[in-house]
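Only one protein chain is missing; all other protein chains are in place.
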Amino acid sequence: MGSDVWIGGGGVICGIGDNLPECIDAFRRMSTGAGVMENLSSALRSSFPVVEVKADNFTLAARAGLPSHISRTALLSLIAAREAWESTGLGDIRNYRVGFVSANTVGGMDKTEDFFAEYMKDPQQGHLHQVVNHECGSITELVADALGIRHHVTTISTACSSGANALMYGSRLIRNNMVDVVIAGGTDALTRFTLNGFNTLMILDTESSRPFDDTRKGLNLGEGAGYVVLVKDELSEVLRRGPWCRLSGFANANDAYHQTASSPDGTGNYLAMKGALEMSGLKPEQIDYINLHGTGTQNNDSAEGLAIDRLFAPHYPQVSSTKSFTGHTLGASGGIEAVFSAMAVREGYIYPNANFTTRMKEVPFSPVTGFSEGNKIQHVMSNSFGFGGNCSSLIFSMSTEG
Amino acid sequence: MEKLMAALKAQIIEQLNLQEVKPEEIGDDQPLFKDGLGLDSIDALELIVLLQQNYNIRIANPEQGPEIFRSVRTIAEFITAHQNKN
Partner (left out) sequence: MNIYIQGTGCVSPLETAAEGPFPVVVNPSYEGARLKVSDPDYKQWIDIKQIRRMSRIIKMGVAAAKLSLAEASVEMPDAIITGTAYGCLDDTGVFLTKMISQNEEMLTPTSFIQSTHNTVAGQIALMLNCHAYNNTFVHKGFSFESALLDSIMILKEGNSRHILMGAMDELTNHSFNIISRFNRFKKEPVTHTELLQSTTHGTVAGEGAACFVLGTEKSDSAMARLTGLTTSYKPGSTAEIAADIIAFLAVHEIAQEDIDLLITGRNGDVEGDTWYDHVERTLFPNQAVGCFKHLCGEYPTAASFGMWAGCKVLSSGQVPADVLFKGKAPEKIKKILIYNHYKETHHSLILLTGC
């Protein structure tokens, strides 16, 4: 039904680069992002490395053209969304029916934390401008307003799969001819709230994370934003460089096992990947590369690995977790990794999985450890799994028409 | 040991908000997880904090949880062994 949905552009800001070319360069140089926090202020500073965007709020605000007291979540979002739009060459955004579907999990929590420190002493204290944009939706609207988008604006929050779900909804908006273009992805800034939250789950690694490694000890939290620009058929022809690729399949499934943990055999993960393959009409062996969810926790990586084994054996595609570079950027990760995956199809990139030494005993395959380009890539799968059993899988495909 | 186990039962009920469970209904050797009291991995994390808060014992590796938290008695033994060590 409706139009095909094409990837017309993308933008990323995260701990390994302020824009997409810088991120690709970091992969090429094997330059990972984890380190001691410099912008976030937390009692856990010396306990856990994080993958911060290497700029303070004043610098980001200047780049974004927003006031510096605005939540970092919005500053990151606007920078990446603008890069995504500009990469399309579509020109004045007001000439199109545009949707902005942005995911996040923390909203303006970075500012709410500061507000509550004052408010808890006296309920009449704390600057209201620190909480006025607490809601996840407020972050999206600050960015939509700055970009001049009014046709369709919404926000998705399904924990760590949020960004991927934004692409699914955006794709449906285009197929239903509600808009011509959708900027879809996600954003999240590091906050004390999430850092402490993951610490209570005891799944933060005290060193750089080692996704899909048998010795893995947990994840590193990161921050950033990533958006693709989804366009309908007619617009794919007027893109500056033509479409990057097509969003050929997607699915969301629920693990329905536990509020936070994955089922041991990765039921939800399996169903999401299988559903995405069904929508795209592809066989498992046609997938050339999987951008893993690969957080580096015991539970996620074994569940995801076993689900891949079940679906793909014996034709294992190349796999890697770019979270070994960017950290886990929560609501942004699905968006950031969608941009990397779409770029992989366009440029023939395969991204490395850093810090890998020992194959997991659960599965008979290992992630790719070096960056390569010029690969013949037809189809790339991107996985994103979150709390609440929320499992999403996207497939990006080379245009069949060439 | 009996006193410690009684205290633990009350603390477990409070920390985990086990409504409608009375301390005397928890057996000293009753399994706390799965078919026993029905606790899960989130509860195990809650219990780790309980030990830290009330007994100043830190468990750095959550994989130790299942062994220590098998029953009220195993928790009490762990606490006693740990306190004797110090």
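Letters are used for the chains, namely A and B, taken in the order the chains are written, and counting of residues starts over at 1 for each.
Here is the rule we use: contacts are C-beta pairs under 8 Å (C-beta built on N, C-alpha and C of every residue); 3 or more make two chains touch, one makes a residue touch a chain.
Predicted, not measured: the structure shown is a model, and the values here were computed from it.
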*Which shown chains does the chain we cannot see touch?*
A, B
_Using the touch definition from the top, which of A:140, A:248 or A:280 touches the missing chain?_
A:140
*Of A:33, A:224 or A:268, which one is in contact with the hidden chain?*
A:268
*Consider the whole complex, including the chain that is not shown, and state which of A:54, A:192, A:217 or A:359 touches that chain.*
A:192
*asked:* Across the whole complex, list the residues on subunit B that are touched by the chain not included here.
replied: 15-20, 38, 42, 45-46, 49, 52-53
*Would you write out the residues of subunit A that touch the absent chain, in ascending order?*
1, 42-44, 105, 107, 112-113, 116-117, 119-120, 123-124, 128, 131-132, 135-138, 140-141, 144, 150-159, 165, 168-169, 172-173, 175-176, 192-193, 196-197, 199-201, 251-260, 267-268, 271, 386-390
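Simple rule for what comes next: only the chains that are shown with their structure count from here on.
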*Report the inter-chain centroid distance for subunit A and subunit B in whole angstrom, where each centroid is the mean of the CA atoms.*
38
_Residues of subunit B that touch subunit A when the two form their complex_ = 40-42, 45, 48-49, 62
*Would you tell me which residues of subunit A are touching subunit B in their complex?*
200-202, 258-261
